[in-house]
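Missing here is one protein chain; the remaining ones are kept as they sit in the complex.
After this line comes chain A, so read on.
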Amino acid sequence: MTLWKSMLFKKSTLLMFLLMPLLVFFVVVPLFDQTVEDLQVAVHVVDPYEQTAVHELIEKMDNPEPFNVQLQDELDLQSLARGEVEAIFVVEDQLAKKVQDGDVAELFTWYRYDNSLVDGLFKEYMASTLMEDIVRKEAANLVVDEMHTVDWQEVYDYSSRYFEPEPLFQMNYESYRESTNHSEGSEALYPLLLIWGYIWLLMIYLTSFIEHWRDKQLIERLSIYRYGQVKLYGSWFIITTVSVSLLITIIVMFSSWFNPESLGLTNLPKLVIISFVSALLLLMLSILLRSRQAFLAVTLSYLIVAVALFMLVDWQILESNWWSGLFIPFWLG
């Protein structure tokens, strides 16, 4: 208990322990929320003249995924600057008449931000929908000009069949996804990877106590007593694993409460086990590598290499092999 107080009731230790929940609450949980929201890319279509043709155009587009099309009557460029909207399309007055007359220059003004990425897809989709209408109306105009007896609307309706032709043959379509590690499941492992990285860094910090005890000849002094060293190392291991496991439990429970999709409770045993293994590995390294510099070089390199390999395997750049078992992040899967 006294050693427990000595290790944990220290300003720097408390700060290190508090950083973790803060990291989860301010980075991991919002990341999940944002990811879910970001699946829908917001696009504004601004029509200050409230035209029926614009309503019809949007209805024809049938709210295509992943776009969330919102019809507005005022231009709000601030929402674009804040990144809330991917792009804004402002419609000119008398859209229907202009299309019917074949006056198709500058029907829309397209506003986009430097960071806008996928708005070009929406533009193409909207243009193709509009183009269909323009072509049909242009065709109807031509026919009526040549044959004055025919009805414009009849020709216009008739022309739709050329955009929806009867298929000459049909083809079966089946989606195929290669069975790899990279899936929605592996993306859910990234917060766990982040937490393991933090656990690893936190434990590296906690090994500084062992370093300090060694420098101060405390470990040497304790070797006089029966199992003195073993008891000290054992105490460090127990204090470290119990406190880190407790912290992880609190974090996982709270984050599950706030957002069940972030860190599932089912991941808790996995995280506790890797905490124990990490602590054991770091303790052994701390005993073997007596120099702090060597210890930091090895442990930080392990962290970087483990995370990098995990990502490379996840992105299918590298194949998982027997060696992946040597790196703790691979145990998260």
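FYI, contacts are C-beta pairs under 8 Å (C-beta built on N, C-alpha and C of every residue); 3 or more make two chains touch, one makes a residue touch a chain; residues count from 1.
Quick note on the criterion: contacts and distances are computed from a predicted model.
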"Basic membrane lipoprotein", "Xanthine dehydrogenase family protein subunit M", "ABC transporter ATP-binding protein" or "Phosphate transport system permease protein" - which is the UniProt name of the missing chain: "ABC transporter ATP-binding protein"
Candidate in contact with the missing chain, chosen from A:His55, A:Arg82, A:Lys97 or A:Arg221: A:Arg221
Residues in chain A touching the chain absent from view: 2-3, 5-6, 9-10, 212-213, 215-218, 220-226, 228, 231
